[in-house]
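A single protein chain has been omitted; all remaining protein chains appear in their positions.
When the chains are written out, they are named A, B and C in that same order, and each has its own residue count from 1.
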Amino acid sequence: MQLSRDKLLDAYTRMKKIRVFEETMRDEFAKGTVPAFIHLYIGQEAIATGICVELTDQDTISSTHRGHGHCIAKKSNLEKMTMEIFCRADGLCGGKGGSMHIADLSVGMLGANAIVGANAPIAVGAALKQRVTGENLVSVAFIGDGASNQGAVFESMNLASVLKLPVLFVFENNGYAEFTGIDYHCGGGDIAGRAGGFGMPSYKLDGSDFFAVQEAAAEAVERARKGEGPSAIECVAKRWYGHFEGDPQHYRTKEELATIRRDFDPLIIFRQKVEEAGLVEGKDLDMIDEDLSSQVSSAVEKAKNSPLPDVKELTTNVYEEGSY
Amino acid sequence: MQLSRDKLLDAYTRMKKIRVFEETMRDEFAKGTVPAFIHLYIGQEAIATGICVELTDQDTISSTHRGHGHCIAKKSNLEKMTMEIFCRADGLCGGKGGSMHIADLSVGMLGANAIVGANAPIAVGAALKQRVTGENLVSVAFIGDGASNQGAVFESMNLASVLKLPVLFVFENNGYAEFTGIDYHCGGGDIAGRAGGFGMPSYKLDGSDFFAVQEAAAEAVERARKGEGPSAIECVAKRWYGHFEGDPQHYRTKEELATIRRDFDPLIIFRQKVEEAGLVEGKDLDMIDEDLSSQVSSAVEKAKNSPLPDVKELTTNVYEEGSY
Amino acid sequence: MSIKTYRESIIEAMVLEMRRDEKVFVIGEDISGGRGCGDFDGEAAGGPMGLTQGLWAEFGAKRVIDTPISETAIMGAAAGAALSGLRPIAELMFSDFFGVCFDQIYNQAAKFRFMYGEQGATPLVIRTMIGAGIGAGPQHSQSPYSIFANIPGLKVVTPSNPYDAKGLLISAIRDNDPVMFCEHKALLGMEGEVPDEAYEVPLGKGRIIKEGNDITIVAIGQMVGIAQNCTSRLEEKGISVEIIDPRSLSPFDEEIVYDSVEKTGRLLVVDESNPVCSFGSWITSMVSDEVFSSLKAPTKVLTPPHCPVPAAPNLEATYLPNVDRIVEASDYLVNYS
Partner (left out) sequence: MSIKTYRESIIEAMVLEMRRDEKVFVIGEDISGGRGCGDFDGEAAGGPMGLTQGLWAEFGAKRVIDTPISETAIMGAAAGAALSGLRPIAELMFSDFFGVCFDQIYNQAAKFRFMYGEQGATPLVIRTMIGAGIGAGPQHSQSPYSIFANIPGLKVVTPSNPYDAKGLLISAIRDNDPVMFCEHKALLGMEGEVPDEAYEVPLGKGRIIKEGNDITIVAIGQMVGIAQNCTSRLEEKGISVEIIDPRSLSPFDEEIVYDSVEKTGRLLVVDESNPVCSFGSWITSMVSDEVFSSLKAPTKVLTPPHCPVPAAPNLEATYLPNVDRIVEASDYLVNYS
């Protein structure tokens, strides 16, 4: 189905925002201002965005250690999210979570997660609302290629299938689990191919192409809302940078690294498609670019200048206040 | 390949021994002499036997809570095994393991296991010998249909596939996980069908038919010994009795229970096949029957009359002696 | 008010809370029992121990959810459901199985509120069976509540009788944090007076089972009854014992213990946990810090030895702390000088 101009601009904005944000974080990390390791989402922008444009605020996602892109695609508050990455008092989680534990339940972002694969059952749990209280919602788990080998993920796929829950298992196959390639770590080599074994329809598609992702998401979301159960979507894309910032990537060939930006840039691919089809003009996108640059740098500056948590916060929110 | 007469008699002996043993245990349980819950293997005799006749003493198996049949098929010492079920000092594990934790490493029986699915990675570990020290061995994990949904099992299949290890994943689909039917608990409904997703060949066969099991086992074992990696074998059979002894089985229809013994008796099926093909005469089998009856009842009597462990044994074998 | 078993009390707590709040639901293996087997006729089994009997008949498959054998998915789904505003009761059939799914409990459910801030409230109850004494062997008889209590963000409850079982479970269900609700398998058939209506026994409030002056015995779960059985033998020896059942380990009622030890000057903890880093050692450690000056004798902890639970019935009987050992230890402490 042809997407509206607004939806296209919205999608571009989310993708570009991720790109600009992550490039900025890369610079900040190099400068030493970021308090911990970060894992950049660059190269995978079309995946989070292609999925999230099909979701409402009532729909939920559960995310990974590489979660900045998911937050932005789900329209978390950018400033508060940035503050969280810098562990500031006014961050989404009060600075106690940090980059790998950002959550924003106000927009259905159930949290990044530093335990690989652990977010899959959590997404299944959110989907239980459809069954228990009849709420209309869809729940998405973003899962790396490496994470796809975790028991938690397999069990979740089976449970969602058995209970026919409205879950999308979105596999982000960026070719690597840390330093280990998918050709090595994935028996059979085909993540999507495993879904059939759980009685679930699946897609395997180009994760650098927003439209491929979005179309599959639209179908899967519709099925889920109708009560027809879960789907698996494997999005094949590239991780442009190291596993974490600072990773020298000895395990990747120079050729691979050289061609990535040319051939697998979700933003270039999107631009070409919409401009060629005459759906959006290049200058509209350029305006978005400009706007985002200042938005992001202001968010980062604001975050860096905002206060760290008060030390009294160390022991708050362990339990409900007054209950312990 | 046509099996030799000796091998056929050996197979029958193992199957029948399991049957007689388990019927006897059933009686003993009813009499109250057994110190804990037991899970009977009756109905599945052809599975353990069809697999184990293809193994040597160097080959290993890892077993489940329903492990008596595996022990017998792997030719554990019957008397010491019985003593273990009765928790006696001279049992295979000194009486501290009991029915759900019988092991006999002298014949490659790596242990029954009361944690559903937990034996799968253990079998993978034994198979690592092929890779690390070049030993010629095959390792088998017996896994229930219910257990097939455990993360441990999926991870093990993938790991064995990635490392091309000599493992047989033998799925004993007896229709139930405790009280819950396979139609409910298994997304997609096809356990063997999941193996392909891990890049592993699979079989789905009649687990009441020794010959079906044995043929698949022979193939899979050969592949494993050659270094061609793991296989999955789903054996569909019937659990004749309750999940544990004492289970009233409200969840099974009377019709189902009525026809099982007629249509799904591995011993009857075996007898018919070998007699019809003129491979073995009925009276040879009858002789085996008689012999086993007395063997089993003597083992049980001996076990019941043997001493419980000395209370000093409570704290032995926690660590290597003298090391703690 | 009527006589009910510990098992019945647990079921009743769930039934009352499920009637009260449609967000409460139960999820676990075989909790309806046979639900997935098509056209069974009889009563659904309600779990191998009958602890969810009748729930499926009243609330149906939407709120009494049978699962595959996949504890990680169960606990994770329950955690995710709680984070999203439902109030799950997840069953971990035997607490011994925590090792296959603990990440979802300790790194996820227990940390959501801290990691994510207030939005991370996680009203989750995990009902699980603990304890030795019925010959269930090394992998079905453990009492890992010391491990659970070690985890910030978790609450841990260990009812010792039917009245507390019902009241504590109702409190746990209404609580907005994850609670490990540890049911002792040897107590399932225990009977007691239990009101028919809903009531709360608050988490974090211990109970003095018996007052006394010479020694404080803190006993946990199944050990409470065993400690009570010592009373007459101790009294024969002229020892007046005060017995405390903490009822919940996390939060823990430190004050009730401190007050008692300030009075008696002596502390014995009877605990079914593994000894090293046991909950008993935590209690004595706090007492040795906070009310040291009141102590007239060493503090002592009775636990099983540092070994797994053996299958053999005679070894299992020796494994558990018993009346003889409690009497002997009390005697030692009271006569210490």
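Please note the rule applied: a contact is a pair of C-beta atoms (placed from the backbone, for glycine too) under 8 Å apart; a residue touches a chain by one contact, two chains touch by 3 or more.
Everything numeric in this text was worked out from a predicted model, so none of it was measured.
Per the touch definition above, the residue from B:Gln2, B:Thr133 or B:Asn305 contacting the chain not shown is B:Thr133.
Residues of chain B that touch the chain left out of view are 60, 62, 92-94, 96-97, 101, 103-106, 110-111, 113, 115, 118, 120-126, 128-129, 131-133, 139, 151-152, 155-156, 158-159, 162-163, 317-320, 323-324. Even with one chain removed from view, chain A keeps its contact list with that chain: residues 35-37, 87-88, 95-101, 113-118, 146-147, 149-152, 176-181, 183-187, 243-244, 250-253, 308-309, 311, 313-315, 318.
Considering the complete assembly, chain C touches the hidden chain via residues 72, 96-107, 111, 114-115, 138-139, 144, 146-147, 149-153, 250, 252, 273-274, 276-282, 284-286, 288-290, 292-293, 295, 297-301, 306-308, 310.
We take it that only the chains that are shown with their structure count from here on.
Ranking every chain by how far its Cα centroid lies from the centroid of chain B, the top place goes to A.
Remark: chain A and chain B have CA centroids separated by 45 Å (rounded to whole angstrom). Remark: chain A and chain C have CA centroids separated by 39 Å (rounded to whole angstrom).
Chain B and chain C have CA centres that are 35 Å apart.
Within chain C, contacts with two or more other chains are made by residues 67-68, 70, 72-73. Within chain B, the positions touching two or more other chains are listed as 149-152, 184-187.
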